[in-house]
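Here's the structure we're looking at; comments come further down.
A single protein chain has been removed from this complex, and every other one stays in its place.
For subunit A:
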Amino acid sequence: MEDNKLNIVYIDEEHDQLADFQADAELSGLFEEIYLLEPKSNLDEMVTEILELKVDAVISDFALNEAKVINYNGDQLLNAIQDIRHNFPCFLRTSYEDDAVSNSFDVNRVYVKEESMELHSESNLFKRVAAQISAYHRRFEAIKLEHINLRHKLAKEGLNSQETDRLIELDDLIESLLSAETKTPTEVKKLALSKFDALMNSTDKLINDIEANLKGNSSDA
């Protein structure tokens, strides 16, 4: 049976906060793996470590430098992740509501920590995380299916220019969701779908014709 439980990672420099988060997340029953990470001094290394975990969502504390010297904050970390994987589910936890309002945060990913010390105090956050992961997967699936259908139509009967543009748009979206920084340029895709074939076919024919002639000449000799 395919396992659909969710994996998440939480980043915080304070051990107590990491432990509290883990306890609450486990109690929510929504997650299979809950990875806990302390921030590394190098942002790129941090991003690589997070992405290698292959989690479904990333949650980071805003202030990552209260216990050690870190020259980026949680918002910058999440931006770096979403630069590579567009629209990837990311959440920023902050204790200070003013931070969330005064900074230019993406309000959709900010979550102000609950003051309550009771267990389940973060259940709203976990419900939001699970709902956003689910919405992200549904959207990704819909894009993939439309892409596959247009690919089938292209192979069977060809596409009109509007459909070709839509195929390339969907292709761009999929690449941006997986690895935006190494995405294939849109113009290259247009050319790849239309321009190579005639040249490659005529070159194949030329190679075959000349090879046949060369063989014929050598057997004549």
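Methods note: contacts are C-beta pairs under 8 Å (C-beta built on N, C-alpha and C of every residue); 3 or more make two chains touch, one makes a residue touch a chain; residues count from 1.
Quick note on the criterion: contacts and distances are computed from a predicted model.
Per the UniProt record, the absent chain's protein name among "Thiol:disulfide interchange protein DsbE", "Sigma-70 family RNA polymerase sigma factor", "YeeE/YedE family protein" or "HNH endonuclease" is "HNH endonuclease".
From the set A:26, A:45 or A:197, the residue in touch with the chain omitted from the display is A:197, counting the whole complex. Although one chain is not displayed, its contacts with subunit A can still be listed: residues 1-3, 7, 33, 51, 53-54, 85, 144-145, 147-148, 151, 155, 167-168, 171, 174-175, 178-179, 182, 184-185, 188-189, 191-193, 195-197, 199-200, 202-204, 206-207, 210-211, 213-214.
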